[in-house]
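All protein chains but one are shown in place.
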Amino acid sequence: MIKAGVYRIPMNGPGDFSGLIGLVENGTIDPHGVIAVLAKTEGNGCVNDFSRGYGTLALKVVLSELRSQTLEEVEEDVVFIMSGGTEGVLSPHATVFTRTDSDEVANSSDKSLSVSSGHTRAFRPEEIGTVPMVQEVAKTVSRLMEEAGIKDSSDVHFVQIKCPLLTSERIRDAETRGEHVVTENTYKSMGFSRGASALGVAVALGEVKEDAISQEVIAKDWSLYSSVASTSAGVELTNCEIMVLGNSTEAESDYLIGHGTMEDSIDLAGFLEALRNSGLDFKELPSEDQKQRVVNVYAKAEADPSGYVRNRRTTMLTDDDINHTRHARAVVGAVVASVVGDPLVYVSGGAEHQGPSGGGPVAAIVRR
Amino acid sequence: MIKAGVYRIPMNGPGDFSGLIGLVENGTIDPHGVIAVLAKTEGNGCVNDFSRGYGTLALKVVLSELRSQTLEEVEEDVVFIMSGGTEGVLSPHATVFTRTDSDEVANSSDKSLSVSSGHTRAFRPEEIGTVPMVQEVAKTVSRLMEEAGIKDSSDVHFVQIKCPLLTSERIRDAETRGEHVVTENTYKSMGFSRGASALGVAVALGEVKEDAISQEVIAKDWSLYSSVASTSAGVELTNCEIMVLGNSTEAESDYLIGHGTMEDSIDLAGFLEALRNSGLDFKELPSEDQKQRVVNVYAKAEADPSGYVRNRRTTMLTDDDINHTRHARAVVGAVVASVVGDPLVYVSGGAEHQGPSGGGPVAAIVRR
Amino acid sequence: MIKAGVYRIPMNGPGDFSGLIGLVENGTIDPHGVIAVLAKTEGNGCVNDFSRGYGTLALKVVLSELRSQTLEEVEEDVVFIMSGGTEGVLSPHATVFTRTDSDEVANSSDKSLSVSSGHTRAFRPEEIGTVPMVQEVAKTVSRLMEEAGIKDSSDVHFVQIKCPLLTSERIRDAETRGEHVVTENTYKSMGFSRGASALGVAVALGEVKEDAISQEVIAKDWSLYSSVASTSAGVELTNCEIMVLGNSTEAESDYLIGHGTMEDSIDLAGFLEALRNSGLDFKELPSEDQKQRVVNVYAKAEADPSGYVRNRRTTMLTDDDINHTRHARAVVGAVVASVVGDPLVYVSGGAEHQGPSGGGPVAAIVRR
Partner (left out) sequence: MIKAGVYRIPMNGPGDFSGLIGLVENGTIDPHGVIAVLAKTEGNGCVNDFSRGYGTLALKVVLSELRSQTLEEVEEDVVFIMSGGTEGVLSPHATVFTRTDSDEVANSSDKSLSVSSGHTRAFRPEEIGTVPMVQEVAKTVSRLMEEAGIKDSSDVHFVQIKCPLLTSERIRDAETRGEHVVTENTYKSMGFSRGASALGVAVALGEVKEDAISQEVIAKDWSLYSSVASTSAGVELTNCEIMVLGNSTEAESDYLIGHGTMEDSIDLAGFLEALRNSGLDFKELPSEDQKQRVVNVYAKAEADPSGYVRNRRTTMLTDDDINHTRHARAVVGAVVASVVGDPLVYVSGGAEHQGPSGGGPVAAIVRR
């Protein structure tokens, strides 16, 4: 039997994990049970967002002490996914996922939240954003589904991936070896990497057929997408770190997860439907009591590539002072926070091949 | 009898008023009836936002041709309020207000939307953000209420003011003359000017007693505020341009205006209440049909001075890459747009003395 | 005989041409002699830089009054080149170029500064950044050389071009007509347009052979470039406006122009050589007296596409808060201003096919 724990912890800065330390000290969390941490750190979410690397290092140091492991051992055992960008009301925080496996058999045939995590092999610069990346991600997601005790693809509600990006150094490295990278624009490489990772999820879950994948469709053909993938690029890693969340009869916990789709960044109805799919039963808006049962929301945001939302011209894509992913996160974050009444939610930018163009997937974990 | 017209016109850039020209050419708008234009232009909404001045000049040139007046005559007759900043989904647009006065008496005793506009005398740099500015604004608002046929303060639902700010040149000018300005920080001067203007509204409407006003409370004591003031600072003027919107029995039109208060930037309930106050009768969320009746929404947004929203730390005030008013506009714009299903709404930043601290007033004009 | 005048005028904002008005009022400038204005306005120099359009409109209104012409007539007669971005110490200003033609024959066989200006036909969105644009620019530059009385290409020292860019609307327009644009990224389109325009200059002056031009080399093969082109993209026009500056025996004035090449953005030696080429005779650094003789400096700046300067990693290209052209202008502006002792110099960003990769051309007009 799998027992999954979910703990949402506010952060006072990218290096602040005092909340986690407190929960370990008061016995709420067993540090050895931590398998993944999904954090929203307060950088710009773009290439030069160092809050992600900082958060990762700080958390490794903290877990190294709490678990009496070396930094390398912690790195091997725990998946760290730091997503930068807390524009608007979004509030920096981490969700700590724990998992305990036992030989007990689950009491009920009801499904509960289950979680698994792992990583792909490291990618060379020239592989980032390419078909081999899609394939490697698909393989790893399939393995992680199995490890989470999830048989049916429809029980997978959120697959979070942290993927690498190209830097000037990595491009140089590839070119020195005579290899070709998918783009020489470091910022743009984030989109390719997020896109290929999301397509990997789509292939694993049968949302997109493997033979529909070619270099030409990656970061191009937006009709191909996964409805549960959430991918986020960072300079601090060279492989993909992956976490799979879904419901399983092999798991037993107080939590359920569900998801929905926001067709665009202000799709209030789409988000409300995601809450209903997660087990909240309401007509128009959730009650105060139901809002309290929401553990966290995980949404993807992107500026519509057309520049238009509901046929109105927005300035996200033509604003050269603020990156468009920052605009998009601010919007989706505000919509989600205004409904659940809490800015401590997770919204990640850049939704290439994650939900429909201009929109994105949104999942919620809800206490029964 | 007063007949007020309201026309919402998308803009393709700060200098684009082709939409207005089209409505004049097809006979919808009589250019001589235009008394005020309230636009959302796509600059950063801060000191160096030139989209406001550009929009103002372009509109003057357009109206000069449409009305066969010189630029100076247009300037004298029409109030131009350009508010910069279309962060997130906000879409650049103008609301054109027209007014025709006739000797007819209104058919019904029901109130309808009425509008009036005018301006204060020019302020010297050393007056910006001070008590004399509060007094001058109060005097002008009282006059404009009368001109709009509004007897009762509670029938005033929106007072939009465009006010001046301090520039390096203006500070220099005052100092050369041995005068003292309220702050030497150009950006900060916008807050003082917006605050003093809003307190002028509060005094005129009896929301704040005149003897409660002193230099010490301006941009300091946030317990003093107006619930219907919306003030916006711009580099391109030295006086205040003011527009008063309310309901009056002396007016006859298809429109009604109402307002509410958002207690913070994600106060969904507060915004829904404003829609109800404007004449839409719904329980939880407006219907598709009711959304269609919304002509425009006018909201103020500000970052909570505490840095916290619903007791969660936000990063608006500590972000030195994006000004906090930009974060705040993105949030309120997203909440409003997600409810009415339209990004073409007006959200203006910097709500000093406009509604409660961290929140702001929100008004809606609704078709009967 | 051609008589060229050059007037450098500080601006207090993008719409401020009071300096020009003053010079007309005191008889220094005959407004009918103005053929081109080259201004440095204080926007971000990127897609959403509205200071350029604002400056252009404001200047048209001013010249319309000074010359008793309609706005359309002014537009036809005068070339307006507004280049956005005054990062670092750069100070907003305009250089006003005047020209009077007479039947007199020049007194001396010495060359003097000559100037001519004009524009290409309007380009359709799908032509921006393409071979037809290169050809049209080349044709117009050749005509303007002739009009400036310049026979030898080596006497051309600065060709300033203002060129159009793609906006979301223009891309939509082309796509509606089934046409293909060179890029769907509005920011990137500025580089294509600047690049094609610069190659047009290179072809006209024989720096690049016409048959070396194909779509494949535009904004790609940086070995092809002009050493005197300075091109700048703006949202406010659809054709190219061009000004040619050089020395001619048919001209008579107090001014000489010369140019040099900065191999990278901190190439102090390259800039000093440009000053020497313009007629200042010094060994290591110009004297105070010589600095006074500098009328203005016109330089191009760009971030080295490699990300490296003198083999050191810079962060210009990986900074997603500040566009790399802004970094580059700040650097070249500081180097130039530190030598001439004046921040009122012209540095324009984005040097595609303008001088060597990572560097750019720099010209100086010097009083004899």
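As written, the chain order gives the labels A, B and C, with residue 1 at the start of each chain.
Here, a contact is a pair of C-beta atoms (placed from the backbone, for glycine too) under 8 Å apart; a residue touches a chain by one contact, two chains touch by 3 or more.
A quick note: this is a predicted structure, and the numbers were derived from the prediction, not measured.
> Of B:K40, B:H119, B:K300 or B:R313, which sits in contact with the chain we cannot see?
Of the listed residues, the one touching the omitted chain is B:R313.
> Could you tell which one of C:L90, C:L199, C:M243 or C:A274 touches the chain left off the display?
With C:L90, C:L199, C:M243 or C:A274 as choices, the missing chain is touched by C:L90.
> With the missing chain put back, which residues of chain C would touch it? List them for me.
10, 12, 42, 44, 86-92, 265-268, 283-285, 309-310, 312-316, 319, 321-322, 326-328, 330-335, 337-339, 341-344
> Can you list where chain B touches the absent chain?
On the chain B side, contact with the omitted chain comes from 44, 46-49, 167-169, 172, 184, 186-187, 305-308, 313, 315, 317-321, 323.
> For chain A, which positions touch the chain that isn't shown here?
Residues of chain A in contact with the hidden chain: 12-15, 42-43, 48, 50-51, 53-54, 57-58, 61, 71, 169, 235-236, 321.
We adopt the following convention: only the chains that are shown with their structure count from here on.
> Using only alpha carbons, which chain's centroid is the nearest to the whole structure's centroid?
Central chain is B.
> Taking the mean of the C-alpha atoms as each chain's centre, how many Å separate chain B from chain C?
Centres of chain B and chain C (C-alpha means) sit 40 Å apart.
> Please tell me the distance, in whole Å, between the geometric centres of chain A and chain C computed from their C-alpha atoms.
Taking the average C-alpha coordinate of chain A and of chain C, the gap between them is 46 Å.
> For chain B, jot down the residues that touch at least 2 other chains.
Within chain B, the residues that touch at least two other chains are 12, 42, 321.
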